[in-house]
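Below is one structure, written out as structure tokens; the observations come after it.
Our next item is chain A:
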Amino acid sequence: MLVAALYNYWIVIALMMIGLFVVILGGNLVKKIIGLNIFQTSVFIFYISVGKVDGGSAPILTEGVELYSNPLPHVLILTAIVVGIATTALALALAIRIKQAYGTIEERDIQTRDSQC
Partner candidate 1 sequence: MELLVDIALLGLLLVTAVAIAWARDLLAAVMLAGIYGLLSASFFMVMGAVDVAFTEAAVGAGISPLLMLATLSLTGRFQAGTDTRRVLFSLSLVILVGALLVAATLDMPAFGSPEAPAQQHVAPRYITESMNEIGIPNIVTSVLASYRAYDTLGEVVVIFTAGLGVLALLMSLPPQGEPVRGELLSPMRGHRILRVIGKILIPPILVFALYVQFHGEYGPGGGFQAGVIFAVGFILYAMLFGLDVVARVVSNAVVQVIAAVGVLLYGTVGLLGMLTGNNYLDYRDLAGDPVTGQHIGIIAIELGVGITVASVMMLVFFVFSGQLAGRRAG
Partner candidate 2 sequence: MIGNESLLQLALLLPLVAVAGIRLLGRHENLREAVSLLAGTALFATVCSLYDPVFRGELVEIRWLELMPGLSLAFRAEPLGLLFSLIASFLWSVTTLYAIGYMRGHGEGNQTRFYSLFAVSIGAVMGIAFAENLFTLFVFYEVLTLSTYPLVTHAGTDKARAGGRVYLGILLGTSIGFFLLAIVATWLLAGTLSFTPGGVFDADTPRSLLSVLLALYVFGVGKAAVMPFHRWLPAAMVAPTPVSALLHAVAVVKAGVFVLLKVCLLIFGLDTLGSIPATEWLLYLAGISVLLASVVALRQQNLKARLAYSTVSQLGYITMGALLATSAGFSGSALHIVMHAFGKITLFFCAGAILVAAHKTEIHQLRGIGRQMPVTMVAFFIASLSIIGIPPTGGTWSKWYLMLGTLEAGQWLLMALLMGSSLLSIAYLLPIPLRAFFSGNGQDSGGPPVAIREAPWPSLLAIGVTTLGCMLLLFYPNAFYQLIKVAL
């Protein structure tokens, strides 16, 4: 019972942790950004799961439907998705500049190059 009730959440946690792992592990900056994306997206999945109501339909009012999914998490996540892509775009732009300035986007190489000067 517990497993069925919380299955979604646990998978979501696993996804989050994979994303976070990729972020912390570092290495390639683009990989880091992808990790960040996974991390964020899994939070979105979590929110949408919270808004799920058994048997509820999409929150667009229709004749004869009584039960709807919770629209509020949807709204929040719409905003969060936009925030996510905004962050990604900026991060990628930074990665490009770092490549131009350092000649690499491997975290370790950047750090050694910084400590040299």
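In this section, a contact is a pair of C-beta atoms (placed from the backbone, for glycine too) under 8 Å apart; a residue touches a chain by one contact, two chains touch by 3 or more; residues count from 1.
Behind the choice of candidates: all candidates are chains of the complex that A comes from, given by their letters.
Keep in mind it's a predicted model, so treat the numbers as computed, not measured.
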Report summary line: Answering which of 1 or 2 touches chain A in this complex, the right candidate is 1
Requested in this report: Could you pull out which chain A residues touch candidate 1 in their complex?
Outcome: 4-22, 24-31, 33-35, 37-38, 41-42, 44-45, 48-54, 56-62, 67-79, 81-90, 92-97, 99-100, 105-106, 108-109
